[in-house]
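Removed from the display is one protein chain of the complex; every other protein chain stays in position.
And then chain A:
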Amino acid sequence: MIELRDVHKSFGPKQVLRGANLTIAKGSSMVIIGGSGTGKSVLLKSVLGLITPDSGQITLDGQNVGVGDRDAFLARFGMLFQGAALFDSLSVWQNVAFRLMRGSLKRPKTEAREIAIEKLRRVGLKPDVADLFPSELSGGMQKRVGLARAIAAEPEIIFFDEPTTGLDPIMSGVINDLIREIVVEMGATAMTITHDMTSVRAIADNVAMLHDGVIKWTGPVADMDTSGDPYLDQFINGRADGPIEAVR
């Protein structure tokens, strides 16, 4: 279980998180929604330790994420970045097998390649993609490779940062379905940040709405449309009028 308690984070004079509280149950898929610049990525990166909060507590299974063996902690996570964040200098299979070729999870090269090809197949890519370089792939294929890399070491927790941004609706649907299938199949805990409502309905067990640095509403995805929360209503219905100020 991941718990965030009263997490604050500022960048200079700009307060991004102002006391965020959130609980993500083990094995569930939590989707965090909110407008651009509301701190969704900061929240996600704070859990991973890529950003250090100014105050508050983040725990994983009761343990503070800032203490203990960092490698062992990170080995429990997989992450799909917004732009896939594939390493340009490495081939596709080397990207997917990156974690399997170094550190505590190191395997022989041939085994790592086999696992990479199997994971590529799992995300719908053929083995002949394995020896290409990221620059030779389309945006959708890069996202799939990023997804294959995120699941390569079979992590307990997977984070997805804007998984469908920049993709056409059909490819977005494919990625959403893949994420849902993989999370269920692996029994992993998932945390996704997005402002794509189609993704929310496809991926989420639970939804949290982040606005103005705090979680305004959280609950099961089935309750989202009848929440009665004015912030959530405005956001999910895409209305310009409401408590969330829309800059025209």
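Keep in mind that, in the parts below, a contact is a pair of C-beta atoms (placed from the backbone, for glycine too) under 8 Å apart; a residue touches a chain by one contact, two chains touch by 3 or more; residues count from 1.
As a working rule, contacts and distances are computed from a predicted model.
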Which of "Ferredoxin", "Putative phospholipid ABC transporter permease protein MlaE", "Na+/H+ antiporter subunit A" or "Fe-S cluster assembly protein SufB" matches, in UniProt, the chain that is not displayed: "Putative phospholipid ABC transporter permease protein MlaE"
Options A:G37, A:G103, A:P169 or A:P230, residue touching the unrepresented chain: A:G103
Contacting the left-out chain in the complete assembly, out of A:A25, A:L50, A:V184 or A:A222: A:L50
Option from A:F77, A:W93, A:W217 or A:F235 whose C-beta touches the chain left out: A:F77
Residues from chain A at the interface with the omitted partner, ascending: 45, 48-50, 70-71, 74-75, 77-79, 81-83, 85-89, 98-99, 102-104, 149
